[in-house]
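After this line comes chain A, so read on.
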Amino acid sequence: MLRCLTFAARMNFLRASTLAVIAQTLSVSVVILSPAVAMAQNDSQTPPLPHSGGTLRMVAQSSGGTLDPQISYMALTRQFETPVYDTLLAYPKFAGARAVPVIASLAENVPQPEDDGLTYRITLRKGIRFSNGHELNTEDVAASFRRIFKAGSPTAGPYYSHLKGAKECLADPAHCTLKEGITTDPASRTVTFHLDTPDPEFLPRLAWSHSAILPADTPASDTGNTAPPGTGPYRITGYDPTRFLRMERNPYFHEWAHDAQPAGYPDIIEATFGLDQESELTAVENGQFDWMYESIPLDRLGEAGDHFAGQVQIYSQLLYYYAALNTTLPPFDNLKARQALNYAVNRHAMVIYHGGPAVATPICQLIPSGAPGFDSSCAYTKGASPEHPAAEWKAPDLEKARQLVRESGTAGQKITIVAPLDGRYGAMATELRNTLAQLGYDASVRSMTQAVQFSYIQNSDNRVQIALTGWQADYPSASSFLQTLYSCTTIHPHSDNSLNVSAYCNPDIDALMDQSAMLALKDYDASNASWARADRALMAQAPSVPLVQIRRVTLLAKRVHNAIATLNDDLLLSQLQIK
Partner candidate 1 sequence: MAVNFPHSTSQPLLEVKDLCVSIPSYGRSVALIEHISFTLREREILGLVGESGSGKSVTATAIMGLLDTPGLKITGSVRFRGQELVGLSARKMRAIRGRDIAMIFQDPMTAFTPVYTVGWQIDEQIMAHERLSRKQARERTVQLLAEMGVPDPTRTANRYPHQLSGGLRQRAVIAMALSCNPTLLIADEPTTALDVTVQAQILELISTLRDTHGSSVLLITHDMGVVAETCDSVMVLYSGRIAETGLAEALFAHPRHPYTTALLNSIPPFYGERPHRLPAIAGTPPAPHERPAGCAFSPRCHDAQTICSTIPPLSPAGNGQQAACFFSTSGQQEH
Partner candidate 2 sequence: MLSAFLRRVGQTLIVLFGISVLVFLVFFATPGADPTARIAGRNASPQTMEKVRHEYGFDRPLPFQYATMMKKLFITRDLTSYANRGEQVVPEIIQAAPVTLSLVCGSAVIWLIVSVAMGTLAAAMKGSWVDRTLIMLGLVGISMPVFWLGQVANLISLSRYHDTWLFSWVPGPGYVPLTQNPLAWFKALVIPWCVLAVMFIGIYSRILRADLVALAQEDFMRTARAKGLSPARILVFHGLRTSAITYVSLFGLDFAQLLGGGALLTEVVFGLPGVGRLTYQALTNLDLPLIMATVMYSATFVVLANAVVDILYILLDPRVRDGR
């Protein structure tokens, strides 16, 4: 290129003026075009990273569900969509303490809250293309947020209803405009969000996958088996929800923020659905697949640790199991009965049922380790009390529990534990039953399949006294553990969708939680300290019995390296290197 220019420049002296003009025009246009050409070359041929290439084959038990990124709520599907779609902001794609809070992704900057948290202004990056070639612009952003309501995203209500006009959109999605909630300026590529009421979690929610930015012409209904075009390094090219999923490189992708959406190593990512865990493990051990989505079954943990130690991946996740106590029905409408169970339950036994201390840790509070606002404390262990909590759980205190039961006057009552049928829940349910029996209750277990149980325990019509369940946050935040599960606003009687299974409503603690949330707008650390206080305040009322926090244990094939797992995004498929 340079040589041409020099030649043309030299020629200028030797040729007639017409040629000179032509040459000058040519050289100028070459100069104008070259960055575009260079970019086109970059678009189609990102210089390949070392160790890139190959086909990553993974295997999962359940089927994929819908591919619509704004509706899909399955952890498995969201893992596929992480390298396919992007949001305005993102959690950093590396593990560690600095991995929270959110950084800029499609936006150029993380907006600061203005007008006391009622306005957020972002500037959209330039030159990002969807996998169908369409260039990202502000209209796509506005349309995507409207689509959250039109297509009926599950989090339209909980996460995005602070926007101006959101309530009208919830009531009448077909005619949703959000014209006051989102304003755009295509020339300066700015998008401004206007809120009715401050939302301290607005920034993390701009990183939440249901706000993925899609082309404006994406149909406003659940796309089902078709994946809309995305901006990430991969695009989904084939999908049969019960059989397979296939992703190939997005030819229009170039890295714009390595920490937000890094370029991918494998050329192709394939997933096979429908195998059970035992077969999955054997297949990965044999190298027939590269990664199994489900955790290693308990009975093979020893085998994996003995023979495949170098390939085992253990990483933390914000997931814990707990028993929700219905505070509106006897016996757990009595505070002392609730506290008694918290003292009596043997959390170490629960750890054993999940594979031992390497894989599980006892949890004695409502915010799990790793989430903002976590401050290790345990009120219900030997030698501790809600007024003087210990730093961590040590042992059950059966004596104190029995005394509390006596004081409560609820001994001898009949209790039914409603638990899912699957796997480890059975062992936990039996353990709980035995503990209740030791306390003098007439306890029994009622098991049902997980799909049913989760809706069943939420519906107040079913009068469930104690429900064994688990909870994983959508994104790292204290509110998704405390407010979603214990605030007055998430109680919906007679509905299958009432996540406050304990039906615990305390306006004072609700106020404390709102306060803690609001503090995040100004002082992040103070907010976390306040959340920790809310956690302790809730635990003093013991609306549930937290049991055990689980780490993920999966197996990678021998030929796969560079496993990175973040708290928000699980294992990063795009970062796996195949040798």
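If you want to know what made the cut, all candidates are chains of the complex that A comes from, given by their letters.
The rule is simple: contacts are C-beta pairs under 8 Å (C-beta built on N, C-alpha and C of every residue); 3 or more make two chains touch, one makes a residue touch a chain; residues count from 1.
All values derive from a computational prediction rather than experimental measurement.
Trainee: Given the candidates 1 or 2, tell me which one touches chain A in this complex.
Mentor: By the stated definition of touch, the match is candidate 2.
Trainee: Can you list the residues on chain A that touch candidate 2 in the complex?
Mentor: Residue positions touching the partner: 62-68, 71, 73, 152-158, 161, 170-171, 173, 222-226, 240-243, 272, 274-276, 278-279, 282-283, 285-286, 288-289, 448-456, 458-459, 462, 484, 490, 492, 495-497, 499.
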